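To start, the structure under review is shown below, and the notes come after it.
Here the complex is missing one protein chain, while the rest keep their positions.
Naming follows writing order (A and B), and every chain is counted from residue 1.
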Amino acid sequence: MMPIVWWVALLLLAVQFALWKLRAGTFLWTLASWFSIYLFLHFGFTVPVPQSVISLYLGITTLATVAYVTSDRERLRNFTAPLVRLCIEPGRRPVLYGVAVLLPALAAFGTWRSMNVPLEAPAFGRTIHPAPPDSITVHDKPFNLITLENPYRKLEKSDPAAFARHLANGKRVFYQNCVYCHGDAMRGDGMYAHGLNPIPTNFAEGGTLALLQESFLFWRVSKGGPGLPEEGGPWDTAMPAWESFLTEDEMWDVILFLYDYTDQRPRAREVKE
Amino acid sequence: MKVPVSLRIAALAVATTGFYTYVGQLVPQKEVHPPAEVAISKDMKPDEMAKVGREIMEGKGLCFTCHTIGKKGPLRFPDLEGVDVRAKSRVPGFSDVDYFAQSIYQPSAFIVPGFNPGMPVINKPPIGLTDDEILAVIAYLQTLGGKTTVTMQTKLPYQAGGNGQAAAGTVAPPPAGPTGGPAATTAAAPAPQNAGKKPETPQNPNPSPPQ
Partner (left out) sequence: MMKKGLAAFLAALLGFAVIVGIATFLLRREYHAPYRAPAAVTQETPRAQGIADEKAEVEKRDKEKPYQEVEYRQFPKIGSRVAVWIAAQLHLLFAAFVLAVPLFALAIEFIGYRTKDRRYDRLAHEFTKLLSVSFSLTATFGAMLTFGLIILYPKFTTYLVSVFSPTFLPYVGLFFFEAFFLYTYYYGWGKFSPRVHLALGLGLNVVGTGIMLIANAWLTFMTSPSGISEKGALISTWDAVRNYTWMPINVHRIIANVAFGGSVAAAYAAFKFLGAKTDEERAHYDWMGYIGNFVAICAFLPLPFAGYYLAKEIYAYSQTLGLTMMGGAFSWLFIIQAVLIGNLFLAANYYLWLGMGRISGAEQFQKYIKYLLILVATCFAVWATPRSIISTVSEVRAMGGSAHPALQFLGVMSAKNTAVNILILTTFLSFLLYRRSGKTPTVSWAKAGNRAQLAIFLVAATIVISLGILGYFVEARVRIGFSIPQVLSVLFTMVSVTVIDVFLYRNATKTGEVRWGQIAPISQYVLIFIAVTFTWLMGLMGYVRSGLRQHWHVYGVIRDTSVDAFTPTLGFATRIVSVCVLLFFLLISFVFWLASLTGKKDWEPRPEKAAETERPGLEPVGAAE
């Protein structure tokens, strides 16, 4: 069974093909292409695309369509011809009336739809990974985040047995503290996750842990939501400042465990010239 | 109906800028304010003072540019771990508060053996801590190996306008403390008593922290 998105894509391609076979005019073809893209953005993804991105893409599509239609006199004539015929040919009066009714109706429908969305907190862009401060103080010990490394990372090569002990300790820490929100498989779907906004970070996907250095994680774990800079706001993330509950070693161990469990590597430090 | 060309051009320019302004309103709007100055009030309790002092040392005071807490091995500047213990006995006749005050207002008056002079006068620009801020810093330094005894009412002999009147009674004026305030004296002129005890050159070419 193919996922539904493939059906949508196939259907849209079929429409394009039919238009091509039927030698459809510029007007019909352009309009059909625009709607194809609209439909694809709305239904063509298993995971729905956020409205803000759809608007952005549709804006670009519209600009491109306008540019295409008007960039040649011939094409512009072809595009406007059906519209002109619609307006002046008496035989098409019923269609014209139909359009005259349909357009306001569409506007009304749009209004009705936009008023009927369920009540929801407004969309808000927050910087997910804001720039960390240069240094932080955890348990009265200053840490320079620019040069900070996980002290136990090097054990991975030099002393695998000790590394495994640290991993085991990290596992214990995770399942005693973090699992309730971040979930069994670290997908950000723990049992409390549904009550939180923003939802807990999903570590299983490749776009989070692998892009960050361990020092960044140490900052986020130790300082939590309260330690976020202003740009990371609004401050409604429920991540506690774990420095109040965990020792420094426990935090490093759980960071090791996060990478190990999700089979990812921390981002390497850029070498400065 | 023919619209003049200049009007059309103007309309285009306005519409274009308008569109970009509109795009500018769509993105998240956030004002970023500079980090707040640490608020100091005259009625802070000792533990509050220590907390504020620590923040000042991290931020405005720039103390940790040079000093460390709990670092071992070769050092360029004295480590501050347990510094209060040493401060009590560093200069004969000086309490820990006296010693800290002197180190901050006249850093070159006494140099810890094994180190080179290099600390700026803290109550002058560019660091320019106020007298109250310095009291908070001393409060924190005292917690490193001791207990905070200073209060916000403590008068230090170096304070501007302070004539060595130890109002709270915890600080005795140093034997020959400057009377004109920090503006009148320079850090290069140490108090006479201390001159003899001040090491001329560091004895140890590979300095290590005094313990």
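Points to keep in mind about this one:
Note that a contact is a pair of C-beta atoms (placed from the backbone, for glycine too) under 8 Å apart; a residue touches a chain by one contact, two chains touch by 3 or more.
Treat the numbers as computed from the prediction; the structure is a model and nothing was measured.
Just so you know, the chain we are not showing touches A, B across the whole complex. When the whole complex is considered, the residue among A:80, A:176 or A:197 that touches the unshown chain is A:197. In the complete complex, the hidden chain is touched by one of A:20, A:45 or A:245, namely A:45. Only one residue from A:27, A:43 or A:57 touches the chain missing from this view: A:57.
On the side of chain B, the interface with the absent chain consists of residues 4-6, 8-9, 12-14, 16-18, 20-21, 23-25, 27-35, 120, 125-126, using the contact rule stated above. By the touch rule set out above, chain A reaches the unshown chain at residues 45, 47-53, 56-57, 60-61, 63-64, 67-68, 70-75, 118, 120-132, 134, 146, 187-189, 197-199, 201-202, 205, 207-208, 211, 229, 231, 267-268, 270-273.
Keep in mind that, in the parts below, only the chains that are shown with their structure count from here on.
With centres defined as mean CA coordinates, chain B is found 44 Å away from chain A.
Residues of chain A that touch chain B in their complex: 52, 124-126, 135, 137, 140-142, 230-231, 233.
Against chain A, the residues of chain B that register as touching in their complex are 26-28, 30, 32-33, 54, 58, 64, 69-70.
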